[in-house]
Each structure stands twice: as C-alpha cells, then as structure tokens.
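Only a part of the assembly is drawn; its chains keep their places, and the rest are absent.
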C-alpha cells in the first residue's frame, strides 16, 4: 500500500471545495497521512485572542487537499476510511464569534439585537488521560472531558461547476460537523468531477451534537486516511448524500435548512439504501427505519444544518455493503 | 406510599390536555399503576386494518387521566418518575396514515402529490426474549427488535386556558414522542393550572429517533409512575420546557417548528439549567453545553417537532438537581 | 335584516377561540355592529406605558364574541362580510414587547441575547384626513400614514375539541393579522362545532405586511359584519383554510411554521379552489396560479405565521363563487 504524507504550508491551504488545483495525485489504494490546521488557522492561542480581531475572514477552516484520485469520474463513489485521528497540538480552542452560532441571531436568522459578547476558551490536551480540559471564565471550574477526535470537514468538489466555501456542508460533504466522522469510520461520497478532488480539515478534539455555540474544541489534526474508489457501474452512480459506515452503524448525513429538510434528505436516502440492502420495498424500509434509526444532530450553525441518520448494524440481518470495502479497509488500517 | 391503580374505560379516555375533568385526585407521594390504550385505541389488530378505515378521527391517542394533584399551583413543578413500563398486549401496531409522517407531504407541508399507500404492520411481542418482531409485507423478512418501552405522551394542562389535542407536544409536554421517556426517567413539568391535571398515554414498544413514518410500535401499556410536587418557591417557578432526569442524563425537550426552533428552545433552557447547577455564567454554560450535549431527535411528524438536549452526568461535576428527588424516587421505585 | 349591536364589558371579553359560552345567538342573515377593544385592552395610552408593566398576560387580544349562529353545523361554511371598519378611538398604539416580534429572538426562536428595549408609540388618528401619525422617539419625525382599518383576528371555534389562545392563527382563522381583512372583504370559514362560535377583534388602524415588530397600530374598532351560512352540502364541506373574497380578489390564508408551510397550505387550497371554479385539472390550476398569484405576507410574528395567496379576479374568466354570496352581501351592506 502506497503511503503518502502531506503537511500543507499555509499558502497551500484550500479555502473552498472545488476551484482549487490538486496538491497531489494519488491512486486508489493509497494511505494518506495528513496534517490539517484548525479552523482558526491556529490563531486563537489564548483566551485573549478573540475571533473578530484574530481571524482574517473569509480565510477560515483551511482544508488539506484537494487530492486528485486517478480514475475517479463523475458517478463513481469515493471511499475514505478514517484509520486514525490524533491531535497535532497540545491544546484546542473554541470561541464565540459575533452573530455566529445556534443560540444567537445570525446573518440569516437576522435580528436587531446586539451580538453576544466574544469569548475564547483554550482546552489543554492530556494525551495520557485522553482528555481535553474545559476551563470556565466565570467561577473557577475545570472539567476534563474525554478526547474524541473527529473531522468537521470532509468533502469532494461539488457538481455543476460550483465552488463552495469550506464552511459549507451539502451533498458534496464539506463542513458537516458530525461527531460520527471519527476514526474507524468509512465515508462514501459521490464523485462529481474528474479526480474527485477531495479535501479534509476542521479537526475537532471533541464536539457536542449540534455544535451549539458554532465552534467545537478546534485543533490541528494528524489523520490517517485510506482511499478507495468504487466505479459507478458497481456502486450505482454514487450516493445522493454522504454515507457513513462504521463497525456499528450505517449512516447518511443530510445537510439543508430548515433542519427538518436536512433530516428528510438523509432519511430518504437511508430508506432507499436499507431497501436495497435488505431486499425490501420502499414502504417496508420506511417502516423499519422508523423503528430503528438513531438520529444525532450534527450541526445547527453552518450554512446548511446537518443531521446523521444511523442504522445500527446489530439490529439488522447481515448485508454486503459496497462489496465489503469497509471491513477490508478496517483490517488494512490495523496493519499500518 | 399510596398506590392507586387506574384503568380507564373507553368513555373515560381523555383526548386533550386541558378541558377534561380529573379522573382521580391524588396526593404528592402517590404511586400510580396505570393502563393506557395505544394511540389507535386498539383498532389496528391485523395488517388488513388500515388507518383511514379503522380510526375515528379525531379520537386517537387516548390519554389516561387527567389526575388532579392536591396542592399543585401554577408555577410549581410536577415530578413524575417512570418506575416501570410494561407492554399490556402481546402485539403492537404501526401504520402509514395518508398525509401523515415525516417523509410525505402533510396538511402543512402541503403538496399536490397523492398520498403514500396505506399499510399496517403488526409486531408480535416476545416477553421472554424482550423483543418485538418486524415482519415485512414485501419479501419475507422477520427481524426481532429489542423491546424498549416508552411513553409517547406525558403532559399537564396547558397555560392560558388552552386545550390541546393529545397529538400535540408543546411547553406543557404532551405528544413529544421521545425515546428518552422510558422507565427510570423522571420528568419535570411546570404546573399551569390548579391540580396540574396531568395525563399519560401513547405507549410505544419501541421507536426510532424522529418517528419517521409517523407511528412507533404502538401498544397498550402498564405504567408505574411515582408522583411528587415541588413548590414554586423551591423549584424556581417551573421549567419553561419539560425537563428529564435519568441516572445518566439531564435533559430538556423542546417542541416547535421548524425543527431548529424545537432545538433552540430546549438548548436555551438547558444552558440556563447547566449554568445554575454548575455556578457558571451563561456564556460558559453555552460553551460547555456545546462540547458535551447529546441531541437525539424525538419526532419530526407531530404538530410540533420535538428534540431532546441531553447532558451526560458522567461528564459533569456532581450537582444537586431539584433537591435529589430523582435519586429518592429511584430508590423508592425499587421498593414497589 | 336583523341588526344587532354588541359592545362587550371587560368581563365579557373572550380570550380564546373555543371554550367560551356564546354572548349572543344570531340567525344567518343578521348584521352585527360590534365594538372591540384593542389587543392591549386599551392599557397603552402614552409612550410611557410599556408592555411588560402594563399588560396582564395572558389577558391580551380580547375578542368580541363568540356568536352562536343558529343552524351552523360542522362542515358548513360560515360567511362573514366585513361591511365597515371604523376606528373607535382617536389614537392607536404600537409597542415592542420583550422577546416578541419578527426581528428578535423569541420563546421559540430562542437565543441567549438580551431582549430589545421596550418602547411604545402612540398614533393620533385624524378622522378627516383619514390618517394615523407615526411620531418618532428619536429625532423629531412625524409622518401621517393613511388609515387602513383591518381586523387582525377573525375566527371560529377550532376542531377536535381544542381551545386556542386568541393570539393563535390556524385553520380556524384566529390571529392571522392579514391586511386583507378590511372592509369590503368576505371571509369563508369552515364550521367545526355547533353554532360556529365565531369572534372578532384585534383592530388595526394600519399594518405593514408581516407585522414585523409584532404589533400593528392597535386600536379599538367599530365593525359592521354581515353573517351568512352555507350548508355543507352546498359548500363542499367547508374550506380547509380561511378563504377571502373581495371585489378584486379571491384569497386563502394559510398559517403554519416555518413560513413556507403557511404558504404551501394556502397555495394548495387555492389550487383546488381555482381548479373547481374554472373547470381545470390540478396541474393546469397549479400552472395558472403560478403565473397570477399575489402573495403578501400577513404575519411572521405569531404562534403560526400567516400568508395570503390572492387570485386577481381581473385576470380570470368570471366564475360563480359560493353562489354569489359576496356580491349579494356587498349590495346589502350598501343599504345599511
């Protein structure tokens, strides 16, 4: 297995999905060892570093990539297995950004109220204990929280010639901000352009479901990712929405506004997937999904909101998913 | 501890929250052993029983109650501990109802498309194995699923003199359809009228998060519920939205449309609760909640959608919640 | 024609739709001359009277009624022709209420931001010039605006035994807050209970579309209303949503959240109505409506949002609407 390491210099950061020349060409079957900066470009390093003064909009959420996958054509399915995610810094940062977040008026949910105060929190990483520590500004409360690394952003170049800011989640993936995007997970993405042109970034050392305040415990990340490709004729033309597979779940992430539409989009794709895997008609699959799906929110703060629909494998008869690629990559990851 | 058993006759079913005379007056400290019919009034007994022909709208989702709690006044907090939920029939039913459900046009999300076909599924209960069996109409698939009993509907009489159909979830509780409403959970509800006038019903033998097709595995239920009352001066005037406590979580259930507003309402209440319990200011609580909250969907099908915001106790320093009433009732339940 | 005058005493104000005994029984064919208080119960009389100190929640938006219409049964269509609306005071009031309105966080669109400042505006009525005068608090700007009296609230008792606060718009009508509810307009409402039990109130001396700040120029109103009844067998079971007819337009008012669902509900009813009136199939009616409908917002501030879909009569071939009752009542109104 080819192993390629890549750490972008700041001038190599990608700020969009689409519209960027690839940093590397790789073959399916490659393992990537990638470093990605945090969504703040590492600029929030103390509680005195406030977002509006420190960030250089719109240059936030830098992506590592894009990678050109040889042989990938529109209608194929790109397979990314997250073999390992390890924090690349000893601290993470979270911040309240004016008019950004789920419990404040925003540029769209526009109100006439003044913004919430800005504030930055620094979370120290304890690698041995595998924790990140919340430290309150008010009072004097320190709470070590379990380290649960994930990637907020994984995506390919969009369809229809579009170029989207790295802050956007949509059918091409992108900034979905779902805690399901953790080590051990395989992501299936429909290829929209030659080479797929995928990027990753936005490491989170942990995140609550919904990412309420707008930012997780943001941190630079070392990611090991195995790349595979399923040709369109095999994979049925690529999924409408990003699909996930772990040892425990199958999943689909829908992204839209309002939040019920993010849910609907993912659910309808999951109904179709379940029907196909279990040989059911649509209404039986709808019924079965209704009684078994787990639906954790991903984000209610980004340009589109995202919701994951998860189907627990333990509740379903065994079924071959995409030719068993997840299991194969899982085993391969163990050998790295 | 007083123990009162009550099984309503069909003419005693309550169809609304508010507007119904109490079936019993009880004192705080009472244990209730209640039987409740399923949301279909037991009329769907085979796959040939379709909803539109069998149901007598609007007489669906019958509630057992209401109960008048002596001493309860507006601004108090009613405490209901779900000590035990046991299926009262050997089968449950689920059904597709025309223009009802999350993945179809409805009376509000109105479209010009024809409705989905009607279909009813009957789930056999295996009490020993603690399963309910999905049986497909297409193909020949039977899947035993874990029995996970819950109450879709728990609520008090609404404020402002309103009377709401038992299908509605809102600040008074009602038809929230959250899987968190299971045995071992304590519910906190703001009292809006003298006596609180609470009812329960809508037993589900299991339900996926979101209740996508509109109905869970609906079944008659035997419920053991411990009732307590916290006076307003102690409990701070009653929570804005229904709060939950289990051994593992604190939670708030918001209900509104669009779905993000259900989420916002519950999150804002949870931020305030977290701030109060941990002695944090609002922004610190917002930050902490953002990194720890679990947010399973409840329903995306009812008159209002519902979402639970859960705060895992294991991640938080110990705090006294409502004077420890949950722990006390939990121990008491074990003695019944 | 029977003419009945009615001015409620404050203890006769109705605060809900449903759940209130009728103030009068009337026969179809009656003309009512009604006085209604403003939504603030007349308590905001100077710019120093702020809402939170002056109002006695939930006792706001008092209705005049309900009226029991003899012979009205569920499935009939109640016809109310607004013959005349005349301000009953020499001033109106508008107010910013904390966490209420379209451009602020609210109890549902909940945020952590503090509320907007409270402020009350008093508008002097100039009956001769037919204006109400905006007077700014900042600067020194006075702008006489045309008097355009309307009723914010017209409704019947809801279906399914519900009782709704007078602040709520829904299928039963209620607090739709549409400027289309002006003199010369006929309203068609589905009857849900024996006697229909309709009420009116919430006079506005004028209002912008959307009622952005949450309150119009609120004022006590003298209303002359002609009441008719169409039996169900004639009127097709009553409209799903409140329908309007003026000399210029046919219309339907949908109420829901999110706003697109208020729009969808009204549009689907309007498509069906247009198809029936012009002998078109559904898709032709959908197409025609798409090119001719006018869609002014009503409110984006109430428990449900409301939108009117209007079909201009001048663009359509003549069609008999509800047996010509609007034209007949229009002529009758001229004789009063």
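Chains: A, B and C, in written order; residue numbering restarts at 1 for each.
Here, a residue touches a chain if its C-beta (ideal position, glycine included) is under 8 Å from a C-beta of that chain, and two chains touch if they have at least 3 such contacts.
Since the model is a prediction, treat every value here as computed from it, not as a measurement.
**Q** Given 3 shown copies, how many make up the whole thing?
**A** All together, the file's complex is an assembly of 4 copies.
We adopt the following convention: only the chains that are shown with their structure count from here on.
**Q** When you average C-alpha coordinates per chain, which one falls nearest the overall C-alpha average? Tell me, please.
**A** Of the chains present, the most centrally placed is B.
**Q** Could you find the chain whose CA centre sits the greatest distance from that of chain C?
**A** It is A.
**Q** Taking each chain's centre as its mean C-alpha position, how far apart are chain B and chain C in Å?
**A** Result: the chain centres lie 35 Å from each other.
**Q** Could you give the separation in Å between the centres of chain A and chain B, each centre being the mean of its C-alpha atoms?
**A** 32
**Q** Distance-wise, how many Å sit between the C-alpha centres of chain A and chain C, to the nearest whole number?
**A** Chain centroid spacing, chain A to chain C, equals 47 Å.
**Q** Can you pull out the residues of chain C that are in contact with at least two other chains?
**A** Answer for chain C, listing residues that touch two or more other chains: 109-112, 258.
**Q** Touching residues of chain C toward chain A in the complex: what are they?
**A** That would be residues 103-105, 109-116, 258 of chain C.
**Q** Please output the residues of chain C touching chain B within their complex, sorted ascending.
**A** Residue positions touching the partner: 15-16, 18-19, 58, 107-112, 159-165, 240, 254, 256-258, 261, 264-265, 267-269, 271, 282-283, 286.
**Q** Give every residue of chain B touching chain A within the complex, in rising order.
**A** Where chain B meets chain A, its residues are 94, 96, 102-103, 116-117, 119, 121, 134, 136-139, 141, 143, 145-146, 206-217, 257-260, 263-264, 267-268, 271, 278-281, 283-284, 286-297, 300, 305, 307, 309, 315-317.
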